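See below for the structure under consideration.
Missing here is one protein chain; the remaining ones are kept as they sit in the complex.
Let's look at chain A:
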Amino acid sequence: MAALFKARKALAMAVNYGTRSLTQLAELPELHQMLRQTCRDYAEKELAPVAGQLDKNHTFPAKQVRELGAMGVMAVEVPESLGGAGMDYLAYSLAVEELSRGCASTGVIVSVNNSLYLGPVLAFGTEEQKQQWISPFTTGEKVGCFALSEPGNGSDAGAASTLARQEGDEWVLNGTKAWITNCWDASAAVVFATTDKSLKHKGISAFLVPMPHPGLSLGKKEDKLGIRASSTANLILEDCRIPLGNLLGQRGMGFKIGMQTLDSGRIGIASQALGIAQAALDCAADYAHKRTAFGAPIARLQAIQFKLADMAVALESARLLTWKAAMLRDAKKPYSKAAAMAKLAASEAATFVSHQAIQVLGGMGYVTDMPAERHYRDARITEIYEGTSEIQRLVIANQVLKEYQQ
């Protein structure tokens, strides 16, 4: 009995992290290769060993977030003058992928801080706002969040019912935001509220709200299927008063800010999905070499080989789409279609690969001794947040049809 337990533990501990994958790195510039290797080392040594515990106990990885902040990973695109790493979006994508491979929750915490919080402030903030709302959020000591969705509307972002009215030298916010990632651990939020309901989506504005703050309270933490080390809850605003200077961008610009932010954020989530898929593939391929059945390692069976091949192709194609989207954005070229394609492909790859990984592991895939079940649970959300797969398809179709405009 003890021997069986030991053997199972040994199998569980011995997941190989794909050490022959030199060719993946060959196409990237040296700087990006070094960054990728550094994040991979960090993920293997500091994230993967604790990811299971973090997930089980729903623990926010505060120590790891601070360490990543010190490495510059919490603010990859932010210029050095504001405390960031001053690197490009491709670097950011690689960092999120490698970190997510170790721990998907940590990946989304890094992604939300970079893309959904720092992103809009960098793009639309005044110099003063950047000083106040960016610099403290680059070190990992503080993280931000993004409050767009409401209980009544997720995909239907234009129908925001959170209200913002001007009263003297203050904005007063009222309403409820739902599904806000990081909110229990955040020190600031970008909140979208409507300043003029009659203008529909053109009446939405974006606001910077410090946390905690009078008039702002948090709902109970959602008990999620996956990414459990990151907190998700409602943000409740009841006569929440903020200075006029906390308006981000122009009045009525909120919808545009939201959509542009999500365009970029999509690349972050695609990268997270890639990391989850890679971790699942690592697990399955390693297991296939070690598990014997019918007198030989199951890696010899074509049924297993075909699965691994399909998994590898899904992952690699999604990865190239993601890199392309990041590189287009870095080149300041239009990237909406590419980003939507990347997010769609990567999230569907993550669910496919993690599903098949459990299948390859058989019974072992269903128990917590192996990380396969966690990858399966973590993968599922990537098809939903920051734009559901259905929304991505609409975005892509829209772009494709534009190209063939009659």
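Here is the rule we use: a residue touches a chain if its C-beta (ideal position, glycine included) is under 8 Å from a C-beta of that chain, and two chains touch if they have at least 3 such contacts; residues count from 1.
Heads up, the rule we're going with is that contacts and distances are computed from a predicted model.
Q: When you check the chain that is not on display against UniProt, which of "Origin recognition complex subunit 5", "OCX32 protein", "Phosphatidylinositol N-acetylglucosaminyltransferase subunit H-like" or "Electron transfer flavoprotein subunit beta" does it turn out to be?
A: Its record in UniProt gives the absent chain the protein name "Electron transfer flavoprotein subunit beta".
Q: With the full complex in mind, choose from A:Ala48, A:Val76 or A:Ile391 the residue touching the hidden chain.
A: A:Val76
Q: With respect to the chain omitted from the figure, which of A:Asp41, A:Glu167 or A:Glu238 is a touching residue?
A: Answering carefully, the residue with contact to the hidden chain is A:Asp41.
Q: Among A:Gly52, A:Gly86 or A:Pro297, choose the residue that contacts the chain missing from this document, as touch is defined above.
A: Of the candidates A:Gly52, A:Gly86 or A:Pro297, A:Gly86 is in touch with the missing chain.
Q: Can you list, in ascending order, the chain A residues touching the missing chain?
A: 16-17, 19-23, 30-31, 34-35, 37-38, 41-42, 67, 70-73, 76, 80, 85-87, 91, 95
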